[in-house]
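After this line comes chain A, so read on.
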Amino acid sequence: MERNAGPGRSEIPKSPAEASFESRNVGCISILGLVLIYQLFGYPTPRLHVGASNPLFPTVTNDPQQRLLLDKSSLAGAVRRVAVEICQLNQGHEQIALIGIHKRGVPLARRLAAEIQSLSTAEVLVGSIDITQYRDDLAMMKMVPKLEGSDISFSIDDANVVICDEVIFTGRSVRAALDELLDHGRPARVQLAVLVDRPGREFPIQPDYVGIRIEPGPHERVAVRFEEVDGQDAVFVQPSTPAK
Partner candidate 1 sequence: MTPRKDLLDIASLTDEEIEFILSNAVPFKDLFKRSVKKVPTLKGRTMLTLFYEPSTRTRSSFEVAASRLSADVTHFDLDSSSVVKGESILDTVETLEAMRVDYIVVRHKQSGIPNLIAKNTAASVINAGDGWHAHPTQALLDAFTLREVFKDLRGARCLIAGDIQHSRVARSTSLLLRRLGMNVAYLAPGSLMPKGTPEEIPCFGNWTDALEWKPDVVYLLRVQSERLEEPFFPNAAEYHKYYGLTDARVQILRERGIYLMHPGPVNRGVEITDRGMDYEKSLINQQVENGIAVRMSVLYWLRPGAE
Partner candidate 2 sequence: MKRLYRNAQIASEDSPKLQTADVLVEGDRIIGVAASITDATDVEIIDCSGRVLIPSLFDIHVHAREPGQETKENIATCAEAAINGGVTGFIMMPNTLPAIDNAGVVRSVLESARGTRIGPGIFTSGAITKGRKGEELAGIAGMKNAGAVMLTDDGFPVDNPQVLRRAMEYARDFDIPLASHCEVKELSGKGSMHEGSVSYSLGLQGIPAISEEICIARDIRLAEFTGVHLNIQHVTTARGMETINRARDRGIRVTCEIAPHHLMFSHEDVGNYDTHYKMNPPLRTKEDNAALLQGLIDGWFDVIATDHAPHTPFEKNQDFASAPFGITGLETALPSLNDRFISKGLLGWDVLVKRYSAEPRRLFKLAPVPIVEGGLAEFIVFNPERYTLFTRDFMKSKSINTPFLDKAVKGLIERVIYRGKELLVR
């Protein structure tokens, strides 16, 4: 397959066969290899169109409406890809502070930290922030969320921070995270890493690092699962209001 001739940043996949690539169990090493090639040639991360009628995403769970996008090993590959990119773009920095947004940004930050530590000599710090109180829709929520609290055990003044979140969609969570971060201190630089980039931004915020770009249907949501939180590593697309 002509991987190198993948779609441009603003295009959708040209063929269903291409889209099927990420859905299959592809070996980690080959993905890493591909990513390196991407980085070398400045190609963007693959983008998947996953419309509801796409027959190429087989049903792999008990829920017929839920479709698997990444399984355990392809998720690990995507994480590694992001880690590599972070290493590359932070060369020369002695320290990288990964701050995960609750809830699933936190395992992402931890995994990225482990990968980066194996790839780089920089000091890697990990923290978490709970953006609940910075959300712009807090007063409109029917339920009051339980607070997890933020856990940043190091000073972020002059730190080189990478905010980690599992999915970027509207950009509102990242807006909240930035506001909260600035209440903790004054970092030297803030970047953003996400596992899944989904179009639909409502704020002028773009990620610096993306594991995978996907474009689900308007009534679908992307569900990222991490073993630490959910007991399983996977990325699904499912209806936005799960059937009960």
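One rule holds in what follows: a residue touches a chain if its C-beta (ideal position, glycine included) is under 8 Å from a C-beta of that chain, and two chains touch if they have at least 3 such contacts; residues count from 1.
If you want to know what made the cut, all candidates are chains of the complex that A comes from, given by their letters.
Values in this document were obtained by computation on a predicted structure and should not be read as measured data.
Trainee: Consider chain A on its own, then decide which of 1 or 2 touches it in this complex.
Mentor: Among 1 or 2, contact with chain A goes to 1.
Trainee: Contact residues on chain A for candidate 1 in the complex?
Mentor: Per the touch definition, chain A meets candidate 1 at residues 130, 133-134, 138-139, 142-144, 146-150, 179-180, 182-185.
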